[in-house]
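Notes for the one structure printed next.
Apart from one protein chain that is not included, each protein chain of the complex appears where it belongs.
Right, chain A next:
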Amino acid sequence: MPDLLIELFSEEIPARMQARAAEDLKSRVTDGLVEAGLTYAGAAAFATPRRLTLAVEGLSERSPTLREERRGPRVDAPEKAIEGFLRGAGLSRDQLESREEKKGTFFFAVVEKPGREAPDIVADVLETVIRNFPWPKSMRWGSGSLRWVRPLHRILCILTDEAGAQTVPLEIDGIVAGDTTEGHRFMAPDAFSVTSFEDYEAKLKRAKVILNPSERAETIWQEATNMAFASGLEVVEDRGLLAEVAGLVEWPVVLMGEIDEAFLGLPPEVLQTSMKEHQKFFSVRAPQTGRIERFVTVANRETADHGATILAGNQKVLSARLADAKFFWENDLRTVDRQGMKAWTDRLADVTFHAKLGSQAERINRIAALAREIAPFVGAKPDLAEEAARIAKADLASEMVYEFPELQGVMGTYYARAAGHDDAVAAACAEHYSPLGPSDDVPTAPISVAVALADKLDTLTGFWAIDEKPTGSKDPFALRRAALGVIRLVLVNDLRLHLDRLIDAQVLRHQIDAKADAAELRDELLAEIAKHGVFGSAVRTVVERAKASAPAWIEKITNHDSDLSEDLLSFVHDRLKIHLRDEGIRHDVIDACLSRNEHAPDDANVGKDDLTLLVKRARALSDVLGTDDGENLVQGFKRANNILAQAEEKDGVEYSFGADVKFAESAEEKALFAALDAAEARIAPAMKQEDFASAMEAMAALRGPIDAFFEAVQVNDENEVLRRNRLNLLSRIRQICLGVADLTSIEG
């Protein structure tokens, strides 16, 4: 059983592509080998900046011989048919067998596909893999046509068994596979040959190359933390950066340096971002103060002066970079000092947000209006929420954010404070972007919540209004993320909002020209819609008043089609289902809380637009369905519902009222009457108080009586009076249960 070793040696592979490339090499080669009939015991892949390596253990020596039997035409078939068969099988007439079967005598061809030797298979597979490698970006070089991530220089490909190593015969565009590689570009550049993976890995280490990326990362992290610890400091953890740095070196040498005193006054985010983005430095901070005081850089070599020259160089580069950052910081602070945030908000009028959605300034106006309307529901003062919304994106025009876009918001908070804004208003600059992902922190400060919600709802309604919804894997405006942001903001803060009203108001705000006439009336009307919905009586009063002055936009409101808002709300519900799935709440449970069954009582609490209520109810339902009673209750309910549905269809009536206990014959039937009375008495007030757990519990308590009833009683009795009474009884089950949730939506 030989072992296979492959190394593809190239010019420097981008760090971000290495891990994926190693995995791709492994899966594509092993898949190819298996497909060609070989087996193997195990495989491992590694990457360094200059090499992709694959080690496959226990490869079979050859693929098995395959014997295939094909039945041909009858022996007395026309000559042409026989010739065709021979051509297809690649045999001559004397190689065919003839066999007698029931339907006559037929020719048979026995084709043997001989097994192939492992080296031939490996050569074929590797060539295919190299020529079709899924690099995110690949290139040509020189006069060749081969594509690789950067010029490919060597291919090492050997099979090793007890007898020794054998080079696999392979040539791709002039590169002949061999058994040699080379070490570290500067510290051990000579080529050397290897005989096995163990030999290869050991010789590489002697040649100053650590093959395994996790070993390099581990080394870097250990040394960095030790060094920082020795100075009473700590390294700011950054796994992404660690992986990247480990992909930039073959022989990591960790060095710690000081940051010039002149720059220690810069905000820590600026220091950290500048060092990370430009220099790939780790930040090192004082644990007590959180102040960033030093940096860690990782060199790719040892030097006679133990890195002193390298560190001095890095320090100098850092100083130049930070001088730039300081220049931006001081310029920005001067701007704020002279003109406040207005200097920048004015400039945003010239910056397009989206061709169909206007400038950043127009967007900010919309967000500010909505933030104002949301404020009372989240416990924020409307004036402050509006003020925060107006400055939240101002820093997009600052010099620092122009240079470091990832500092948007963070800089805004610093600058807003410098401009004299309230701390809570300033904080909203940074916080209103959150949450950015499923694990990002959710803001809880009321002003930040108001602006964050307004921002996300404006984005969603805007792109819905211009019909740029996400499709399949395409979501260029991150609308799924925005919807999830809305959901998490509402749930984490336990907000009670009528989302549909806010959506309606903001959709209309998008549809009505920002420069519309009768602006005050428009704002009043939209605020009213946000508060009480499009069907509120106050809205009608304002509309009547507006008609008098007949602004051009009034038709937009009177003809408002809520389909768009409904569609957006159901998009939010879909994201909610995905969000709750991680909590173990099934999508059908949410559907049961979302849909309102036609047989449900009028006061069934639906609350589709109130996510907090919806989730509370879904959680309670999910909990109860997890119990034995709950699960069986659903079965009992469905049985009752089916019998009813059939009877209603047959009889052409709806059974809803009039079940009378006096017609009850058996104890089980009487017990069900009693149980339904008891359940009803508990469920109605519990639902009203949004105590869903109690309501669900009361409903689940019906399981026993319902089961017993079906066990003992025949619903479709010959006596029509009894039958009708029982059907009406079943309809009580239906009505009570549907008042809690639409159990017909529950699967299973």
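In the analysis below, a residue touches a chain if its C-beta (ideal position, glycine included) is under 8 Å from a C-beta of that chain, and two chains touch if they have at least 3 such contacts; residues count from 1.
Definition applied: contacts and distances are computed from a predicted model.
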| item | value |
| --- | --- |
| Record-based protein name (UniProt) of the chain missing from this complex, from "Sn-glycerol-3-phosphate ABC transporter ATP-binding protein UgpC", "Glycine--tRNA ligase alpha subunit", "Pyridine nucleotide-disulfide oxidoreductase" or "Xanthine dehydrogenase family protein subunit M" | "Glycine--tRNA ligase alpha subunit" |
| Touch criterion as defined above, residue of A:1, A:139 or A:436 at the omitted chain | A:139 |
| Per the touch definition above, residue among A:59, A:194, A:299 or A:546 touching the missing chain | A:299 |
| Of A:186, A:229 or A:535, the residue in touch with the unshown chain | A:186 |
| Residue of A:43, A:310 or A:615 in touch with the missing chain, whole complex considered | A:310 |
| Residues from chain A at the interface with the omitted partner, ascending | 11-12, 14-16, 49, 137-143, 149-151, 153, 186, 248-249, 279-281, 297, 299-301, 303-305, 309-314, 316-320, 323-324, 327, 350-352, 355 |
